[in-house]
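Got a structure for you, questions after.
As you look at this complex, bear in mind that one protein chain is not there, while each of the others sits in place.
Take a look at chain A:
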Amino acid sequence: MLPGAARDTNRPRLQRAPEVQKFRRFRSSQVSNRIERDSPGNDVERDHSPSGSGFAGAGSVDMRLLTHNLLSSHVRGVGPRGFPLRLQATEVRINPVEFNPDFIVRMIPKVEWAALLEAADHLHLIQVPKEPIQGYEHNEEFLRKMHHVLLEVEVLEGTLQCPESGRVFPISRGIPNMLLSDEETET
């Protein structure tokens, strides 16, 4: 099983709402559960398949590391020095996603590896490959590890910090808020 074993979201537990998610806090060695306030709406809102490969577990989906890999600070004047954003997380969860090797193979060349390693390190993820290995296209073990790191680790609560300006952007309920204030956007 992958580190931080996936929980079964499909079977409802006694006395718990199936629509309600449970989390594992990633840093401590003990497991702690918290209830998420938002429950997803009715089934009508779930008729589209999620972005990326295959089907994710019931409920909402929070920021994945592949998404983090694309994000860059847009604070005035920082330009390319605004990447990568320094990721800190207080709430993380593992959300299983169906493994699609072709998809992962296509993603690998697009990943900024140093940024991914840094983010994975901040989340205390283990077993993250240091770089794409030779012949990765056919190496299932490697692809599965990358699939897990890129698509199955989600950040619910945390921050993203611009490495150049120090400006902090919050991640709240899985959504990064990258809006700058009026003063910050003034020309």
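As a working rule, contacts are C-beta pairs under 8 Å (C-beta built on N, C-alpha and C of every residue); 3 or more make two chains touch, one makes a residue touch a chain; residues count from 1.
Assume contacts and distances are computed from a predicted model.
Per the UniProt record, the absent chain's protein name among "Cryptochrome-1", "Sorting nexin-1", "Exosome complex component RRP46" or "tRNA (carboxymethyluridine(34)-5-O)-methyltransferase" is "tRNA (carboxymethyluridine(34)-5-O)-methyltransferase".
Screening A:Leu71, A:Leu87 or A:Leu143 against the full complex identifies A:Leu71 as the residue touching the chain left out. Mapped onto chain A, the interface with the missing chain covers residues 15-20, 28, 30, 32-35, 37-42, 44-46, 48-54, 56, 59-64, 66-67, 70-74, 80, 82-83, 85, 90, 102-103, 105-107, 110, 112, 157, 159, 169-170, 172-180, 182, 185-187.
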